[in-house]
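== subunit A ==
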Amino acid sequence: MFRSSHRTRLAVGLVTALALAGCSAGQTTTSPDVGPGGVRTDVIIAVALEPVNLDFTTTSGAAIPQLLMNNVYETLVKIDQDGGIVPLLATSWEMSDDGTEYTFHLRRGVTFSDGRPFTSADVVASFDRVQTHWIRSQLTLPMAVVDHTEALDDYTVRVTLHRPSNEWLFSIGTLLGAIFPAEIDFDKMTEAIGTGPYVVAERQQGDRIVLTGREDHWAGPAPLRQVTFRYITDPTAAVNALRAGDVDMLLTTGDRIAPLSNANFQVIEGTSNGEVLLSFNNRIAPFDDLRVRQAFAYAIDREAVMEVASGGFGTLLGAMVPPTDPFFEDLSGMFPFDPDRARELLAEAGYGERDAGLEPLRIAFDVPNIGYATTSAELIVSHLADVGVNATIRILEFPLWLDQVFNRHDFQMSIVMHIEARDLMTVLQPNYYLGFDNSVVGPLAAAADAGSFEEYVEGMREVARLIAAEVPGLVLCLSPNLIVADPALTGIKPNAVTESLDLTALSWTK
Partner candidate 1 sequence: MTPAAPSSPPPPQIAEVTPALVVRDLRIGTQARELLHGIGFEVLAGERVGLIGESGSGKTLTALAVMGLLDDNLTASGHVHVAGERNLLARSDLQLVRLRGARMSMVFQEPMTALDPLRRVGAQVAEVIRLHSAGGRAAARLRAVELLTEVGLPEPALTARAYPHQLSGGQRQRVLIAMALANDPALLIADEPTTALDVTVQARILELLAKVVAKRGAGLLFITHDLALVSQVCERVVVLKDGVVVEQGAVAEVFADPQHEYTRTLLAASSLSPRLSPLISATPYSAQNADHPPPIIRLTDVTRRYPRPGGRFVDALKGISLEIAPGERFGLVGESGSGKTTTLRLLAGLDMPTSGTVEVAGVTLAHTPVVELVETTTETRPGQRFVASAAELARVRANLQLVFQDPMGSLNPRMRVGNIVGEPLLNPANRADIPEATTRRERRALVRDILTAVGLPNDAARRYPHQFSGGQRQRISIARALVCRPKVLVADEPVSALDVSVRAQVLELLARLADEREFTLVLVSHDLAVVRHLCDHIAVMRAGEIVEHGPTEQVWASPKHEYTMALKAATPTMSKRRH
Partner candidate 2 sequence: MAWLAGQLVATLAIASLLVFWVLRVLPGDAATVALGMNATPEALATWRAEHGTDRPLIVQYGEWMAGLFRGDFGRSFLTGNDLTPLVLDRVQVTLILVGLSLALALAIAIPLGTLAAIKHRSLWGVVITGGSQLGVAIPNFLVGVLLVSFVSVRLDWLPAGGWVPPAVSLTEFLRHVTLPVIALGTVQAAIITRYVRSAVLEVMREDFLRTARAGGLTYGQALMRHGLRNAGVPIITVIGVQISAMLIGAVVVERVFVVHGLGSLLVDSAQNRDLQAVQSIVLLLVALVVVINFIVDLLYTLLDPRLRLAGSVV
């Protein structure tokens, strides 16, 4: 709840968005695994992005934690559906008054899937190795505040921090806090051994990963005997698989809902932090000119874009502050759809018809090859054409997009979903790909962060308002977490709070 958000985890977040969009679950129509009382005990989940391996300590991407976190690996604390921090492997914990010492009391009777008992030694080993063995060092920054971890006894662990950090506790609820057996060789982690209710039973690369439920999980036998993740990149194919009964559950985007809604499926709309951002390169012309950025904000009918790109699902935002943030304020009306105003602003900036003695504006529009992005882009091009802007779409595969746009800042305008929580200030770092000059809002935000909670909220609102007026990028909408599933499936977690696709409560009602 109180973590600061200066992590550069965009890449991971984007990939998560991809993965979740195509996530679907399904049942085999042929031989459903049926348990006592005729209730099915298996689910096949189809997911867009496949893990390249099972080791998120060395490999980036959201696909691995999506599969393994909470399901195979567990953490001391867990982020619940409302973003709260709740006990998991730790039954309770205390924080010292200066906020630098945390003492965790571990759950007893927990075993790893290979039968080893879970003790404090595993926690110490796992936390220590984040610093020493994880290759993804930028991601591990939140753990850098850890001074040392010690086992007070078999079921008590004390973590000492250099300085107080609210974010740290939140972070050990994510993959950074995953508990591995102390004995495993971190350099050769080819299989995933955790304390969670499921184990990886089978991997067919390019097609599926099968999890089976543990009978000996500390919380009792897993509700499902078998969970299969099927990897379907093409969203249409995923929808077809659901409609053909090959899968039961589908994490998808809003534009896919319409044809499914008249069929017999439950549609669950949950919260996410996924703001779809039309990003401008503020460093270069024409977007170094505020009038151009504002003109674009007026020119684009965001409601229409949301209608087309996500079938009307989503929330219009004025800044990258979702309604779940404490400092949320509805700024979506700041730039209403007004093509005439857009043309005026463009003309002021010197762009327009050649006949009017102005320079026609041409924009290169680099779009990652992801459904929502290309669809939105196509409509935006039409809207821009109406105000005399000629935007040319170039579709880039995501890795190329990362390299060219995100890394080398070689772009004019792009579009991508940012799914990290509290990412307002992250995105506005001057060395970030937007290249926003935060010399004004930066100190304001820092001051707000240092103050009381009320000062923090008020300060951040002011910051958000200032930023919204500057339009460093145009927030098109907040995309919901959408799940379509067989109506008999229960225990689906609607909100996307971490990368994990939490299956621990998933079961059939009939």
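Inclusion criterion for the candidates: all candidates are chains of the complex that A comes from, given by their letters.
Annotations
As a working rule, a contact is a pair of C-beta atoms (placed from the backbone, for glycine too) under 8 Å apart; a residue touches a chain by one contact, two chains touch by 3 or more; residues count from 1.
Keep in mind the model is a prediction, meaning the values are calculated, not measured.
Of the numbered candidates 1 or 2, 2 is the chain that subunit A touches in this complex. The part of subunit A that touches candidate 2 in the complex is made up of residues 8-12, 29-30, 52-53, 59-61, 135-139, 205-207, 230, 232-234, 237, 240-241, 243-246, 369, 397-400, 402-404, 406-407.
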